[in-house]
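Removed: one protein chain of the complex. Kept in place: all other protein chains.
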Amino acid sequence: MTIFHRQRSQGMRFLRGLLLPLVALAGFAFARSSTGDSVLVLLDPSLDRDNFSIFFGDLEKQGYKLTFRSPKEAEPQIIKDDVAQFAHVIVFAPDTKSYAADITPQSLVSLLNKNTNLLLALSTKQTPITSLAAEFSLILPPPGTPLISHFPERDTPATIIPVEPPRAQSLVSSNLAPIWFSGVPQALGNNPMLVPFLKAPPQSFASDGDSDSGSDALVEAAEKGGEGLWAGSQLSLVTGFQTLKNARATWVGGIDMFTDEFFNKEVSKGKQSGNRQFARDVTAWTFQESNVLRIDTVEHHRVNETLPRETYTINDRVTYTAYISKFNPELDLWEPYSNIKDMQLEFTMLDPHIRTALPPVPGEPGKYSVTFRVPDRHGVFKFVVDYKRKGSTYLESTTVVPVVPPRHDEYPRFLSAAWPYYAGAISTSAAFVIFVALWLGGDEREPKKGKGAKAE
Amino acid sequence: MPATKTAPPAKQTVSHAQSHPLLSLWNAYYESTSTRLKTIDAFLVFLVLSGVIQFLYCILVSNFPFNAFLAGCVGQFVLAASLRAQVNPANRSEFKEVSPERAFADFALGSIVLHFFVYNFLG
Amino acid sequence: MAVGVFSWFLLALVVVGTHAATLTLQSPRITISSSDASQLRSEPLSLAHKPSPPLSLGPSDVLKLTFQVVDKDDGKGVQPHQTFLRFFDEKTGEEGIQPVKVTPGGKAKFELNMARPPSSLPPSATDPLKVSLYIGSFVHPPVQYELFDLVVPPSQPPAQHPEEVHFHVRPEIQHTFRPDQKLPPKVISAFFTLLLAAPWVVLLGLWAHVRPQVPYLFSPSILPFVASLAVFEALLVQYWVALRLGQVLFYAAILAIPTALTGQRALAALGERRLGKSSK
Partner (left out) sequence: MPLAYSLPSNLSPATVTNTSSLLRIIALSLISGAAIASRLFAVINFESIIHEFDPWFNYRATRVLAEKGFYEFWNWFDPTAWYPLGRVVGGTIYPGLMATSGVIYNVLHALHLPVDIRNICVLLAPGFSALTAWSTYMFTKEMKDESAGLLAAAFIGIAPGYISRSVAGSYDNEAIAIFLLMFTFYCWIKALKTGSAFFGTLTALFYFYMVAAWGGYAFITNMIPLHALALVLMGRFSSRLYVAYSSWYAIGTLASMQVPFVGFQPVRTSEHMAALGVFGLLQIVAFAELVRAHVSSKQFQSILYGSVIAIAVLGALAFGGLTYKGWIAPWTGRFYSLWDTGYAKKYIPIIASVSEHQPTAWPSFFMDLQFLIFLFPAGVVLCFRELRDEHVFVIIYAVVASYFAGVMVRLMLTLTPVVCVAAAVAFSSLLDTYLDPAEPAVSEAAALSAEADIAADSPASTSAAGTGAAASGTSKKAKKAASADSSSSGFGSGLAAAFSNKSDKSRGIFGLDTRSLVIANALGMLLFFVLHCTYVTQHIIDDFREAYYWLRQNTPKDAVVMSWWDYGYQIAGMADRPTLVDNNTWNNTHIATVGKAMSSSEEVAYPILRKHDVDYVLVIFGGLIGYSGDDINKFLWMVRIAQGVWPDEIQEPNYFTQKGEYRIDDAAPPAMKNSLMYKMSYYRFADLFGGNQAIDRVRGQQVPKTGPTLDHLEEAFTSENWIVRIYQVKKEDPLGRDLKSANAFEQGKKRKKSKPLVRRKAVV
């Protein structure tokens, strides 16, 4: 999470003011990724590029620069001396068993760590990619078992399935037409970084059977000892994954759903499939166009001060402020974003001592602020914002600030409780002075008969 | 501490019976003590009284930052008592090297140092 | 999603009849018996409407579901490719799919023993699981029946990934502050402060009684010393009020010199007087 400077984002607002009319003129929905335009497409030779002309065409229309490479070629490399060469990588090689040296499951993961986004297609074959899927806590059915569904009755084979697009899901545009799918389903682990885009229909299941006689096999598979049954709407067909470092990877159960054929295939009389828009939405998310947030900057200072302190004293009242903006793909710029309602701020030393809501400040777009009283416990504290929600960029920010006890001269003085003591001290010294005066001024006069008595 | 004992008799002198030992003690003291010593003793009484009052306050009301002042009173008291012991002609034999003037110089120095700490401790 | 599926279902029904005969269930029946094999409930299922009240299973009860899949037209038993029971919790969206073994003759028998539930049974909360039956086949058109609602004992929430907690709003935490120490009422403090005047009365009284003479107090040898000592005390009081340590040490150092000198003189004078006395 890079923290930009406040000025920067202000500048952006200004910039946006300029851009808005222009874009309005252009009027053509044209979206940009927040992380870059260069895309490497690893396309297996066995697949004809023309079958995907619409998909790739749309991408180029978006302004992406596509570079095609067959998995076996050595050039262009995905990583050159430890620097990722592309902003996004599409791996459309579902059946490819062997790759050039620079492409391994490990290197793909390292790509993610270098904040490159991945779009990977799976198939029923056992390939390095399928083994990689397991690292993303995707659980694939055994090789050669595609998803099939007898529902609804239709004229397409059971493995080509019209899938209802998800309702009420911010990532995919609403009321799409059903989506043609053919490929392998993925059972999901309990990893919260998974973002299922398309769930399998409840009636569907993974099976290698092609006749009714296969039913017993299914029963056995489901039994305790069996290899497991992949069935029902818990399965995901297209699954996004956002790593802790905010890189995005999307797993597609089957490559066919991106073909022109599926794009144009009707789901009912005169009703186009939703594939094209769905593909658009998926790539938009994967390539960091949609749901991309960032913390521009954070500030903290004592109430009715403006500058941050090196350290805070216990019981200070401190204001913490975060400025958050969201990427606007149409205008290709960051806009202040105030629609986060459930963000929280923690003030932590070992354990959070304070966890409180960090609400948006009404009237000040992009500004979130909260004021609280520093605990009466000294130590090295941290302001922690840790906002993670499925599908959108994780917002994380940690600011270390020591909390110290009051200085020797910051304690209250002249307390009423201590008045008698003050008085006592002062009267003692006064008496001392007078006594000194008496003594020095006095005269040594021995009492008449005292001496003899005392010198026993 | 001596003065606490000597002080009450000061008030009893008129009222009490002649034979009372404390009274005899009081008389002995009254006759055989020089004015200067009595001056000191009066000072001692004063210190004890202020000490007692503060101590009461500390016990009854709030012991918040008390040590300084007790120490102040007690310290002043013992210094004065030391002075008394040193200038007491009866103890000439003991303090060969300390003349009354030297004693007083010591006393003054000690008190100043003491008061410095007291005020430093007042917070 | 269910809605959509249902629309497809209708659409499917429209198409039905054009070719291969549809399938249906014959004599579907459920039986619930407790662990000691005593029957608690046993009734035939109507495919039209769900039985009410919903079936409910105790922690050790056994649900038995029997039916036969037959061809609607000739009533012959059929073994379809897919004969799945779906247990679905609408509230949590948890779902479990359980295949049912069907004999070639179409006879199907499913036993749900809550003592040893199948791994497919989803985690359940308080509200009932909707149980529906999916029958799919390569040759026959698919059919699905909403069989009944089933109440099973609640189970533990599914295991969580360590990161999971960060993906939700977390409970707020307030810090409990130490109560700041309270001061006694000012009146009392003030009273005791005044009480400190009492010793003065005593002191002055006693001194008045002792009546020490101060003939030399204003003699040039004595007064300066007394004065400088007084100044010293003043300095210390001032230190308490305002000064810092460094300053007070500095001033004290300066002040010490005159004090020492005057002290010398004063005490010397004092000594002379005393010796003069004793010599007399």
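Should a chain be cited, it is by its letter among A, B and C, assigned in written order, with residues numbered from 1 in that chain.
Everything that follows uses one rule, which is that a residue touches a chain if its C-beta (ideal position, glycine included) is under 8 Å from a C-beta of that chain, and two chains touch if they have at least 3 such contacts.
Everything numeric here is computed off the predicted structure, so don't read it as measured data.
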Seminar exercise, completed: For the chain not shown, touching visible partners are A, B, C
For this session: Can you work out which residue in C:50, C:72, C:161 or C:175 touches the chain that's missing from view?
Result: C:161
Seminar exercise, completed: Out of A:103, A:158, A:171 or A:187, the sole contact with the unshown chain comes from A:187
Seminar exercise, completed: Even though one chain is not shown, chain C touches it at residues 94, 96, 117, 119, 121-124, 153-156, 158-159, 161-163, 244-246
Exercise. At which residues does chain B meet the chain that is not included here?
Worked result: 1-2, 5, 21, 24-25, 28-29, 32, 67-68, 71-72, 74-75, 78-79, 81-83, 85-86, 88, 90-91, 94-95, 97-98, 102-103, 105-107, 109-110, 113-114, 117-118, 120-121
For this session: Using the touch rule from the top, list residues of chain A that touch the missing partner.
Result: 105-106, 109, 112-113, 131, 134-137, 139, 142, 187, 189-193, 227-230, 234, 241, 243-245, 247, 311, 349-350, 378-381, 400, 402, 404-405, 407-409, 454, 456
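Keep in mind that, in the parts below, only the chains that are shown with their structure count from here on.
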For this session: Could you tell me which shape the graph of touching chains takes: line, ring, star, complete or other?
Result: complete
For this session: Could you tell me which chain lies farthest from chain B when each chain's centre is the average position of its Cα atoms?
Result: A
Exercise. Which integer distance in Å separates the CA centroid of chain A from that of chain C?
Worked result: 23
Problem set entry | Where chain B and chain C are represented by their mean Cα positions, the distance between them in whole Å | 63
Seminar exercise, completed: Each of the following residues of chain B touches two or more other chains, namely 35-36, 39, 43, 46-47, 50, 53-54, 57, 61-62, 64, 100, 104, 108, 115, 118-119, 122
Seminar exercise, completed: Where chain C touches two or more other chains at once, the residues are 183-184, 189, 192, 195-196, 199-200, 203, 207, 212-213, 229, 233, 236-237, 240, 270, 274
Seminar exercise, completed: chain B contacts chain A in the complex at 31-36, 39-40, 43, 46-47, 50-51, 53-54, 57, 61-62, 64-66, 68-69, 72-73, 76, 80, 88-90, 100, 104, 108, 111, 115, 118-119, 122-123
Exercise. Can you list the chain C residues touching chain B in their complex?
Worked result: 181, 183-184, 188-189, 192, 195-196, 198-200, 202-203, 206-207, 210-213, 229, 232-233, 236-237, 239-240, 245, 248, 252, 263, 267-268, 270-271, 274
For this session: In the complex, go through chain A and note every residue touching chain B.
Result: 411, 413, 415, 417-418, 420-422, 424-425, 427-429, 431-432, 435-436, 438-440, 442, 444-447, 449-451, 453-456
